[in-house]
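Shown next, in structure tokens, is the structure this report addresses.
For this depiction, one protein chain was excluded, whereas all remaining protein chains were kept in their positions.
Labels run A and B following the written order; every chain starts at residue 1.
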Amino acid sequence: MKGLLKRWSFWCLLVLAALALFGTRLFDALPEAEVAAPFSKPLWLDRSLPPTMDLELSGGHPAAELDWVFGAPSRFSLRVETALPAPSRFVEWTIPGGKTFRLTPLNRGVELDGRDIAFKRSLGLPPFGDASSALFPERGTYRIGLSGEGEWEGSVKIRLEGGRWGLLGTDQRGRDIAALFVAGIRVSLLVGIFATLLATFLGTSLGLAAGYRGGWTDAVIMRAVDLLLSIPLLPILMALAALWGKGLWQLILILSVFSWMGTARTVRALTLTLRDAQYIEDLRGLGAPAGYILRRHLLPETLPVLLATMTLGVPGAILSEAGLSFLGLSDPRVISWGRMLHEAQSFGAFTAGAWWMLLPPGLGIALLCLVFLDLGKYLEERVDPRLRGGNVL
Amino acid sequence: MRKSLFALFLSAVFLALGSAPRAEASFDPEAFAGPKIQDLYLVIIRDPDAQLLALDRGKVDILGDLHRPVDVDALSKNPAVDLSLASGFHGFFLGFNVRTFPWNSLELRRSAWQALPRERMVRDLFAGYAEPLATFLPPVSPYFEPDVTAYPHDPEAARKRLAGAGWTWGSDGVLVSPDGRKIPPQKLLCPTASTAPTTAEIAVRMAEALTAIGIPVQAEPMDFSTMISRLDERDFQMYVLAWQMTRDPDSLYAFYSSKMDIRGGYNMPGISDPALDEVLDRLRFAPDETAARAAASEAQKLLSDLVPVVPVYSRYTISAVSKQWKGTLVTDRVTADNTWSLLAMEPASGPMRPLYLVQADEPRALNPFTSSSAYDWQVLGLIYDSLIAVDPYTLETIPWLAESWTIGTEAGPAGPRTVLTFRLREGVEWHDGKPLTAADAAFTYETLKKNAVPRYFDNVDNIDTVETPDDRTLKVTMKNVSFWHLHRVGGISILPRHVIEKVNDWRSWLPASEKHPSDPGLTGIVGTGPFVFREYRPGEYVRLSGNERFWLGRKR
């Protein structure tokens, strides 16, 4: 046990498990919530991008001036809330150099956004790109105010989104990537551990049955093993994912159904050798029922090997899930690292140069696999001393 | 309410202004001639990132359909590329099962329409690159009727409407009908996010918007084919679906006539209104344009009152062309990679060189009989011609292989029937040099009809006889009367008789891999169009060459 505490993977796993259980409390919003503009960069990345700003014009303060020292904001949106509409008066935007844009008349409930093509056309802009880059062409002093004179009740709220957010920025739907990353730990751990547990359980029971009983049971189970081994994993997973809908537990079930074969073979081989051992023969001679022999004697013999195989099987399950998610065949409501990579790739992280979207999930998967590999190695060494020595992991 | 009207007003003004070019000069197809380009490569690039990078690096010149907002934004900042926007006939709709409670209530459907925040959805999901749709035919349709009932986004007004119709809200916020029935939880069928990510998202948002006014809706993503089966079996409450309409409004018949409420038919909501049926019948079998227009107008007005489905948005098609080429024809109805562009494009400077166009997926069989994907027809449409073509500005019918035609009505054994008489151009040659005659067209129609080729089933089903009084005249007698027969029949690609009559099995015919009997540079794909098919390398590209003998604009 002491050896376990000395291994880096053990501590890593503890940290990851803690994050999986409590990590979402670190964030204010749910991982699926939209928190900022899509493809926002991490806070530490691009200093020339402005911070997110809110302005408000009201009856008492009908104008505002901005000393703008940044690049253009990534989003511009405006909302008019007024008790009495004054359609002859407009919200005006003046850029350095004097040119003025008329944004909207003061009607009740007007909502404008730099992405609306109608808005862009009203400003005489081409329909492509966000209007904010035309509204903020350079550094300087900008003025927003109301045309015309007179009293006015109501408010005009303007929001300028900076384009920077959080530790890892946002994805194509404006979700916090750091929050998604932490949520993904849970999914990967769940899939990895449960799929392997289930597969081990299946494999052990079937292997014991085949090895101990022999005859017909053995033949049928071994045929099933051969059949399942002849079907390549990824294609059948693809077909079943398409067939069965895409829940997380369905995926775990499918993964385990196709991974029990190796364990079954190993357990069967072990059972075959042990079955003919002297003390087992003696027990049988004494009239001990098969169940007793299996439970009290054979099963404990297989446990050390099983533990090692199981720990080494977890990375396999995690990688299979990641592969399926990457190909787009998983449940999109389930946030997993593979899914994050799939969405990054299909929604244009590449084109946007958003490497902060692509690296964390991939590195996360690799880290988790390394952790389990190391733990598995440790357990394997405890079982089979020959592999010890010269082993650095 | 006002601000949406304002937005509508703005877009109407600017759509009109934007289409100003067509008002100034009418389009003259005869001003075009054979393609200036000698070599055209349709490069197969499926990955959008790779497409963008190829355009950026100058490896391709035209990218026809950008659908990721991120790509459009990136290209809008690229000074070497021109972007253009075209509205189309795509329509995305929210459908109801009008046969049962609660969607058999008209006021509920109208309120649902008012509760949907279209502009916000378009803004958030498409970054603004889609058109909020509030009509049953898209605004670019030549038969668009603007004077219909509107239901601008206003959840408050929706509630008032419901209250006025006798609906009440329970303590949990769920609506109760005037006769005391509470709305059970509704399932909104939609495709899964892996097949259609934005659709799934829209479904979720619509569900939220409707739940907010008291209709408890939840989105239920499922495999697309399963969803269609469920719709076919009428086992649904609500659904979302998108389809491509066409410039002919008689598709309204397919969607909303009660006769189409059958298995395999598209009247999934199950709307059945005698007045609507009558108008749609008149539309489908309209004898001439006046009747067609009147019927189309009435149909749209009725539909906006009956609300069998709620229109949500229509996709724009955005295309990008490298500034190193000039002569591109762009309108607000066609994208940059249309036939007219390809006829007129040439390098902005320097000698002629090959043009590279992006093809977003493999053309498949390249068999004009069986090919149904847009990717096949991106290729085949440049090779084959039909009797009529479409004006890129007004979407009206213009002469193509047929230089003129008449539409007549004659009495027949089963009632009056339309007779289309086409006069074909002179001097048109197939790519292998043989002349085009009316016999080719007749043989094409007869072959399609005889073999009941599925893709053309509806086009030729109503043809009774085809006659060729002489080499340049084609007389097609239909079985009944309809103004749309002209488009249905005139839009079929004409195939060469001397090639087709040698085909044994149209189902497995692979003309692209056959060698032409006499011309080594040709394959089994022989047409009269502006480009000649040369080579298809699966996974890589399709190579076409300019037809030097193309009939358009040739001096005789």
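Definition applied: a contact is a pair of C-beta atoms (placed from the backbone, for glycine too) under 8 Å apart; a residue touches a chain by one contact, two chains touch by 3 or more.
Just so we're on the same page, contacts and distances are computed from a predicted model.
Novice: Between "cytochrome-c oxidase", "YdbS-like PH domain-containing protein", "ABC transporter ATP-binding protein" or "Peptide/nickel transport system permease protein", which matches the UniProt record of the unshown chain?
Specialist: From the listed options "cytochrome-c oxidase", "YdbS-like PH domain-containing protein", "ABC transporter ATP-binding protein" or "Peptide/nickel transport system permease protein", the omitted chain resolves to "Peptide/nickel transport system permease protein".
Novice: Just to confirm, in the complete assembly, which displayed chains does the hidden chain contact?
Specialist: So, spelled out: the chain left out of view touches A, B.
Novice: Of the listed residues B:26, B:100 or B:246, which contacts the missing chain in the full complex?
Specialist: Only one listed residue reaches the unshown chain, and that is B:246.
Novice: Quick one: which of B:41, B:129 or B:167 touches the chain that's been left out?
Specialist: B:41
Novice: Which one touches the absent chain: A:76, A:260, A:326 or A:378?
Specialist: Touching the chain that is not displayed is residue A:326.
Novice: Considering the whole complex, which of B:229, B:404 or B:465 touches the chain not shown?
Specialist: If we include the chain that is not displayed, B:229 is the one touching it.
Novice: If you put the missing chain back, which residues of chain A would it touch?
Specialist: 223, 226-227, 229-236, 238-239, 242-243, 272, 315, 319, 322-323, 326-327, 329, 338, 341, 345, 350, 355, 358-359, 361-362, 365-370, 373-374, 386-387, 389-393
Novice: Determine and list the chain B residues touching the chain excluded from the picture.
Specialist: Within chain B, the residues that touch the unshown chain are 41, 43-47, 49-50, 53-54, 57, 59, 222-226, 228-229, 232, 241-246, 251, 254-255, 260, 262-266, 354, 356, 362, 364-365, 367, 370-371, 452, 454-455, 457-458, 461, 507-508, 510, 537-541, 543.
Here is the rule we use: only the chains that are shown with their structure count from here on.
Novice: Show which residues of chain A lie in contact with chain B when the two form their complex.
Specialist: So the residues of chain A in touch with chain B come to 34, 38-39, 80, 85, 104-105, 107-111, 113, 115-122, 126-130, 172-173, 242, 245-246, 328-330, 332-333, 345-348, 350-352.
Novice: Contact residues on chain B for chain A in the complex?
Specialist: The touching residues are 1-3, 6-7, 10-11, 14, 18, 48-49, 52-53, 68, 70-77, 83, 85, 119-120, 122-124, 127-129, 131, 192-194, 197, 200-201, 222-223, 316, 318.
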